[in-house]
Structure formats: C-alpha cells, structure tokens
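A single protein chain has been omitted from the complex, and every remaining protein chain is retained in its original position.
Labels for the chains are A and B, by order of writing; each one numbers its residues from 1.
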Amino acid sequence: MPIQLVVAQIVNGIIVGSMYALFASGLTLIWGTMKMLNFAHGEFFMLGGYLVFFCYAVLGINPALSTLIAVVAIFLLGVVVERVVIHHLLSHPVWQLTTIIATLGVSIFLQNLALHVWGPEFHNVPYFVEGVLNLFGIRIAYQRLLILGVSCVSIAALWFVLKYTRLGLALRATAQDADAAQLYGVNILSIYTLTFGLSAGLAALAAAMLAPITAVNPYMGLSPLLKGFVVVILGGLGSFAGAILGGILLGVVESLGVLFSSTEWSDVIAFTFLVLVIWVRPWGLFGVEERN
Amino acid sequence: MPLLSVERISSYYGDARALVDISLEIEEQEIVAVIGPNGAGKTTMLRTISGLIRPRSGAILFRGTAIERMPAHHLIRLGIAHVPEGRRLFPQMTIRENLLMGAYGAPSWRERGTLIEEVCDLFPRLKERIGQLAGTLSGGERQMLATARALMARPLLLMLDEPSLGLAPKVVETILAIIQDINARGVAVLLVEQNAQLALKVAARAYLLETGVMVKSGRTADFLTDESVRRSYLGV
Partner (left out) sequence: MRPQIRSWRQHGIVIAILGLLCLVPLLVHNPYLLHLFILSMLYAMLAASWNLINGYAGIFTFGHQAFFGLGAYGSALLAMHAGLSPWITLWFGGVVAALAGLAIGLPVLRIRSVAHVAIVTLAFAVIVQDAVSNWADFTRGTLGLASIPPFTPVTLPGFGVISFGAGDPSASYYVALVFLAASTALLIGLASGRTGLALRAIRDSESAADSLGVDPARYKLMAFVVSSFVAGIAGAYYAHYLRILTPDSAIGFSIMVTTLVITLVGGIGTTTGPLVGSFVVTFGLESLRGLGDYRLMVYGVLLVLFVIFAPRGLVQVRLFVRPRAKRPHPA
C-alpha cells in the first residue's frame, strides 16, 4: 500500500473529522448545559444543507453568503424549537426521556417537511471552489482545504468564546453547576436557548461545508446524528475539547477503515470502535468520571 | 426598615411542606444565626430566599422590595449573595474563573480585575493558587473560595449555608474570623449552621428552626441560657 494513499486518507479523515467535530461540539454543548440529548440535531444539519443548496445552487447567491444565511436561519430555528418545545420539559421530571422523545418528534416533523417540500431525490451542490492542490503527490481538492480552514477558524472562535468571554464563562458555569450559576446572576433559561441555537447553527455550518461533497437529501441527518453521538461519548460528554478530538479521531479511523475494507462497513467499524473504547474507558477521553 | 424581612413563608420540597409560615428579620450589618437539626428546612429556607425555590405563600422583602417572585439570577444584583450548602464551586474552573463568576454582574472587565485584587488581599491563600482548578482544592480552601466568590458581588447580605461542614476545627476558626471581618466591613450575614455553638459565637441574634417551624427567636444571650437549647444543641 503506497504511503501516499495512507497519508491522503489520513488527511481526508482529518478534514471530514473536523466536520464531525463541529457537528458533535453542538451536541456536547447542549448536553453540558442542559443535560439532554438532542435527537433533532441531524435535522438541523439536513435543513442547513438544503438552505445552502437552495441559496447557492438554485438562486445563485454566492457561497459565503449562502452559508451565512443557512447558519443564521438554522440558529433561529434552534431558538424557536428550544423555546416552544424544550423549555417546559426541562423543569419536569424525567426530562432526560421526554426531551429525547420531543426532539424525536421535531426530527420526524422536519424530515418529512423537507421530504414534502423538496422530494426524496438527492440534490447536488456545486463546489464552492474548483481545483486541486498537488502536494508531494497527494491530491487534495481546494474545496476540502476550504472545509479545513473553516473548521479551524470556527473551532478556534468557539474555544475563544468559551474560555475568554463573559458569555463563555456563563455557559461553562451553567454546565458545571446551574444552581450556583443562577445565584451569581446567570439567566440560565436564556443560556439554554442560546446554546440550543448555537448548536443548531454549528450543525448547519457543517452541512454547508459538506454539502458539495455529499449530496443533499431528506435523510442525510441520520448518519451524522449517530456518529455525532458516538463522538460525544468518545470525547466525554460535555467536553468541548473531547468533541473536537473525538470527531477528528472518528474521521481518521473511518477513512483508514475504508482502506482495508469497503465503505459499507465504515459505520460498523466506527461504532464498534466506540463500543470498545467505552468498554475500556466509559467516561471517554476527556470526560469527567460520573460519581452519582 | 430591616434589610431582609421574611414574612410567613411556606415552601415545599416536592409535595412535602418543608417550611411552615416562617418569619425572620435581619437588620443592616447584623449577624443572625439560624440553627436547628438536620433536615429542619434551613437549606430550603435559604434557597427560598435566594430564589431557587418559589414559596407557595408569604412574602420576602429586601430593602422594602418584594423579592419572593423574582427569578434567582436577579437577586445578586440587589445585593444578596448566597454561599450554598456544599459550597457549589465550579469544579472545572480555576480559582480566578470562579471569582470572575462572582463578579459576573460587574459592569466591566476592569472592574472585575479590581475586585479580584481586593478579594485576594483578604484571602492570600487563594491568591497563591489563583490558577488552580477549584475541584482540586482542600475543604478549607473551598470554603474560602466560595466565600470570596460571594464577596466579589459586593453583597449587602451574605447568606452562608453550613460553612463549617466537613472542616477541621482550626479551619473553622479561620472561617469564623473571616465572617466577622466581612461583617465589620458593612455586610450583614445570615449564618445557617447545624453547629449551634459555633454560630452563637459570632451572631448577635438567632432563630431556631425545627421541622420547618421557627420555634424560637431572640438574642444570643437568650439562647445560651435557654435550658432546652443548651441540652439539645449546645451539648450541655
């Protein structure tokens, strides 16, 4: 096996993995602050993809603006969903289960809405940038480099916000101790809404970047959702760094796995990898050990 | 007008009535103790005052404003700081970040910086370890940090829930001294303690809460001479 092929796959894995990372970081942020699993996350991704398709491929709006529109629109959708659906559930018992079911309901609704509006066909989105870079015999499409660039910038921006801004402080405080956060002035209900919206926006961003590579269809959210959960557990629930590293790790494992078997088995490989890791280290790479 | 006035508050924990028509008052710059056995409702009372629990009936007035229906995150702005049971620090944040959270409501980062300086002067131990994660601190250091964090908010009323819990006697002495120091600087203190002896050392007045009912209130001297209090809570 030529070393270039392996390297190319690793690079590809890192690139796709960085998108998993963005997608998963949204999930882990929601878990961290609200202690719930958002099963509608895949649909935020899917709708983000459709919006980019609609704006760029259909209306011809320039890709950067299309992406921005998609991200903002889905952010707002996330805010609406949180306020309308999730909000009441959080203060009632068994919220861990009711929020899952509620987000499943939202997911079913959105998926079938997309199906109704756009039909079941796959739609292609043209590359934002054309051309291929040739580096030491490895060919990388500029589109993929763009993805890498966008993910690096987004992740850095997120990290900066979390670590150094007042909002980030409030977010982390809510995640670590919501009662104490309230006592010191954090409006945790607003934090919940903001986190949910932010998370949705991140999913949409990931979709905008991936749409030219994978086609857009109503069911495109399911596989990322499952993988997103895998990454979140792998990295440790609630850990932002864990989600990023876990996402990249999953991407690389998947890409290398494709080299040795076929694409159909890539999901199986990914999930089996997860189950094995959890067996050995249940709280993930960066998770805090849960002492009930 | 008293600084804080709790008027016939009834609070529930789930379906069970935890507080039955309790009342208490704190004047400015007073130290008031609330003692009573485990499970009496002392923590529920503090959580009701600070807005984490909404009372079913009654009123709470702070400087004349009714606060019993206000959401918890508004109260720190009014000047009420609550150091909860178990301290409830942010374990994965550094000492510095915990303190910053105390000043979350401050108008600017510069203001926060100034406050950290001031507070660290009071707590040199914390200043030494300012970059350390709160989760790795010892019990006494945690209590100091929790108290320091509350001070960052420049409160008018400081409410402490069982500050001596789990601490060695020597450390407890230090904490008591700090409480008195804070009080001397103009902050009223509501001290909830299972350790009555301790609480009565620093408080001017006290209340006794038993199974959700205020059974006694008065000056510390009255408590210290009361036979039943001495027997049940002072180990005499």
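Operating definition for what follows: a contact is a pair of C-beta atoms (placed from the backbone, for glycine too) under 8 Å apart; a residue touches a chain by one contact, two chains touch by 3 or more.
Computed from a predicted model, the values in this text were never measured in an experiment.
Q: Tell me which of A:Leu113, A:Leu135 or A:Leu259 is the one touching the absent chain.
A: A:Leu113
Q: Among A:Val16, A:Leu171 or A:Leu274, which residue is in contact with the omitted chain in the full complex?
A: That would be A:Leu274, which touches the missing chain.
Q: Spell out the interface residues on subunit A facing the chain that's missing from view.
A: 31, 34-35, 37, 85, 88-98, 100-102, 104-113, 115-116, 177-179, 182, 188-189, 222, 226, 229-230, 232-233, 237, 264-265, 267-268, 271-272, 274-275, 278-279, 282, 290, 292
Here is the rule we use: only the chains that are shown with their structure count from here on.
Q: Touching residues of subunit B toward subunit A in the complex: what are they?
A: Contacts found on subunit B: 50-52, 71-77, 81-82, 84, 88-93, 97, 100-102, 104-105, 149, 153.
Q: In the complex of these two chains, what residues of subunit A are touching subunit B?
A: Residue positions touching the partner: 166, 169-170, 172-173, 176-177, 179-188, 288.
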